[in-house]
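All protein chains but one are shown at their positions in the complex.
Let's look at chain A:
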Amino acid sequence: MPSVSLTVNGTSHTVEVEGRTLLVELLREKLRLTGTHVGCDTSQCGACVVHVNGESVKSCTILAVQADGGSVTTIEGLAGPDGALHPMQEAFREYHALQCGFCTPGMVMSAIDLVKKHPDGMSEHEIREGLEGNLCRCTGYHNIVRAIAAAQEVMHGRAAALAPAEA
């Protein structure tokens, strides 16, 4: 059985897997990190998005063995050790960017990668295009887009704190 060594949210793990084990299965079933969700299992919905070596990927469409030697960040790894939320999480809370919450972990992970890939900032249109790989079946996109627009200002250092949602 192949053995996979990887860092997940800063902690090193060595795990025995099958060749066919998906990264999301390793995360959820072996490491019990169930914040990463499986929605469609067909690489369409984006609920399973995590970061591998800093880039967003659909963890249902990468084998665990392909992440060998890599660094994985999941939704559980975003908050600081003191529990302080990542600016993107804080923005999702402030702007009420969720309804049922199922898509939220993937939305947050995708949104962070998007913001990092656009250092000059994104327009509302670019944010919507950038979320092409994430589906919200509550269709709560409006507040998700608003939250990302607010969070990018903090992440790029253009705002010291999140603009209040009612402002």
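One rule holds for everything that comes next: contacts are C-beta pairs under 8 Å (C-beta built on N, C-alpha and C of every residue); 3 or more make two chains touch, one makes a residue touch a chain; residues count from 1.
Heads up, the rule we're going with is that contacts and distances are computed from a predicted model.
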- Can you pick, from "Stage III sporulation protein AF", "Cytochrome c oxidase subunit IVB", "Xanthine dehydrogenase family protein subunit M" or "Regulator of SigK", the UniProt protein name of the chain not displayed? "Xanthine dehydrogenase family protein subunit M"
- Note on the structure: Across A:V49, A:I75, A:V108 or A:V145, the one contacting the chain not displayed is A:V49
- Item | Contacts of chain A with the absent chain, listed as residue ranges | 2, 18-20, 41-43, 46, 49, 55-58, 61-63, 65-66, 68, 110, 113-114, 117, 130, 132-134
